[in-house]
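Note that one protein chain of the assembly has been removed; the remaining protein chains are unaltered in position.
Going by the order they are written in, the chains are A and B; count residues from 1 in each one.
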Amino acid sequence: MNKQIAIKEIINFLGSNVISVFGNIENVFVKHLKPCEAVDEDTLDWINPIRHDKQFIVENSKAKVILVDEKTLYTKTIQDQNKILIVVSNPKLCILKIGNQFFIEKVEPEIHPTAYIHPLAKVGNCLYIGANASIGACSIGNNVKIYPNVVINDNVTIDNNVIIKSGAILGFDGFGYERDELNNLVKFPQLGKLIICDNVEIGSNTCIDKGSLSDTIIGFNTKINNLCHIAHNVVIGKNVIIAAQVNISGSTIIEDDVWIAPNASLRGQQKIGKGATIGMGSVVTKDVPSCETWIGNPAKKMEK
Amino acid sequence: MNKQIAIKEIINFLGSNVISVFGNIENVFVKHLKPCEAVDEDTLDWINPIRHDKQFIVENSKAKVILVDEKTLYTKTIQDQNKILIVVSNPKLCILKIGNQFFIEKVEPEIHPTAYIHPLAKVGNCLYIGANASIGACSIGNNVKIYPNVVINDNVTIDNNVIIKSGAILGFDGFGYERDELNNLVKFPQLGKLIICDNVEIGSNTCIDKGSLSDTIIGFNTKINNLCHIAHNVVIGKNVIIAAQVNISGSTIIEDDVWIAPNASLRGQQKIGKGATIGMGSVVTKDVPSCETWIGNPAKKMEK
Partner (left out) sequence: MNKQIAIKEIINFLGSNVISVFGNIENVFVKHLKPCEAVDEDTLDWINPIRHDKQFIVENSKAKVILVDEKTLYTKTIQDQNKILIVVSNPKLCILKIGNQFFIEKVEPEIHPTAYIHPLAKVGNCLYIGANASIGACSIGNNVKIYPNVVINDNVTIDNNVIIKSGAILGFDGFGYERDELNNLVKFPQLGKLIICDNVEIGSNTCIDKGSLSDTIIGFNTKINNLCHIAHNVVIGKNVIIAAQVNISGSTIIEDDVWIAPNASLRGQQKIGKGATIGMGSVVTKDVPSCETWIGNPAKKMEK
């Protein structure tokens, strides 16, 4: 992990995001990103635009190279320190892109020999399938990463660029019962599918059930964290963020851009409107209108 | 999946549940069950008895064959549409039985070559054990389905017709500690068993610990959904429904026919009386008397 990235290469990668550069970038390299308390000479540092003491932080940073926004000045002090400032409109987004481009270890395509893949599974290109994963007769697109010990049932459709983390369980029967004449519980037949759209990320040990008669659908670019339960027939839109341990009961509809905080519970057959926010640990028993924030047990609209 | 089921065969299967049949059933077939918005000519449709607009739904359904209750009339309109009405006392229960009989894909007995089974395990007949499951020196009855990546520890007893879904972890040590003279945490010895009775269903990634000195017991026909935690010494009765992400702490007793909604938490050493209902996200810190409904954090009796 002894990386060394030329500042020139980073500036080149950022392209038109770069507004200006101060200092001499010839033969300057950075080695890593670090949290603020551990920044050293070889760190590519950055200043969060929301900070009020940007100038102070820049002047006191041990780093040689710092990503800043336009409100930071290239003062005489900074100049005397031989620091380099790279000015961009959004330092946080730039550091994130740099991190993903230069510093994370890429997961290379591989199908691990201990993974089981059903002979009728249709699988795309550039797949990573980790150790001890169990893949049924399902359909998987291109550039999908399936981490160790994931289980995918038959009849699941997974589109492109999806990430499925370890221990996730996808596409099994939902939880539905009726009482028969003798008061015994009889299983509702589970005949639907599970469809996962492009760019979805599914967290470790999360369970997503298939539909009963209709399908369970996870929309484009939606991100789901660890240990969530998503029941049969749930339909989730695009760009939704679902934090850890969220429970979504059957047939709930979640529209685009919703944000659900950890450990919230959503009753079945409700609708969470576009852009709504559900607070941590909330117990939602009603429809939530678009763009509203609901919190508490039972959840109520939060007034500003 | 191009099924085609003769209506005659379905009527025969329903037997004495059929009160009467209207229309000509010769050479009529259905192909699938569908949610109401997707019903087509080949769907076996059904009308939920709780609907007030049954007659309207029947007349507007695109299906050729519809399961109805006795309150639906075989009107001239329906007759002119050449529809077939199968009259039964409980259309919902009948459609469910038909779905399970004719439309779900049966899981055939199989022990997957990647599953590990301890040489001292005692296993019954007609087992399905999926890929990468890990089965200890336990005892398993007949007609049990163990899905991929399930883990069962030694000394677990599993009776007949049990379904254990992927990633469930059964029969490991409970969570009990004492502080020693030096204030360090020392594990309480976990010496009990885990006993799973006939017809139990256990959801994906659910964890059920063995007993510490006595046993953990899951009673006949109890159904447990995904991501639940059931601690040491918990004793659960018959026909109990436990929804997703429920937490049941140590030594709690749950009597027959209890219904626990998602994400409820039950303190240890409490008793939930027969037929009680625990609401979603409830935090139960006291005994709950028989047939009462408790909700909230902390949970209190819900008054009608």
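FYI, a residue touches a chain if its C-beta (ideal position, glycine included) is under 8 Å from a C-beta of that chain, and two chains touch if they have at least 3 such contacts.
None of the values given here were measured: they were computed from a predicted structure.
**Student:** Which one, A:203, A:219, A:237 or A:250, makes contact with the chain that was left out?
**Tutor:** Result: among the candidates, A:203 touches the missing chain.
**Student:** Touching the absent chain in the whole complex: find that residue among A:124, A:148 or A:268.
**Tutor:** A:148
**Student:** May I ask which residue of A:165, A:232 or A:271 touches the chain that does not appear here?
**Tutor:** Of the listed residues, the one touching the omitted chain is A:165.
**Student:** One chain isn't shown here. Among A:55, A:75 or A:114, which residue touches it?
**Tutor:** A:114
**Student:** Name, in rising order, the residues on chain B that touch the hidden chain in the full complex.
**Tutor:** 114, 116, 132-134, 149, 151, 153-154, 167, 169, 172-173, 175, 177-178, 180-181, 183-191, 205, 207, 209, 213-214, 227, 229, 231, 233, 245, 247, 249, 263, 265, 267, 281, 283, 285, 297-298
**Student:** Tell me which stretches of chain A touch the chain missing from the display.
**Tutor:** Residue positions of chain A that touch the missing chain: 32-35, 37-38, 92-93, 96-97, 99-100, 103-105, 112, 114, 130-132, 147-149, 165-167, 201, 203-205, 221, 223, 225-227, 239, 241, 243-245, 262-263, 280-281, 296-297.
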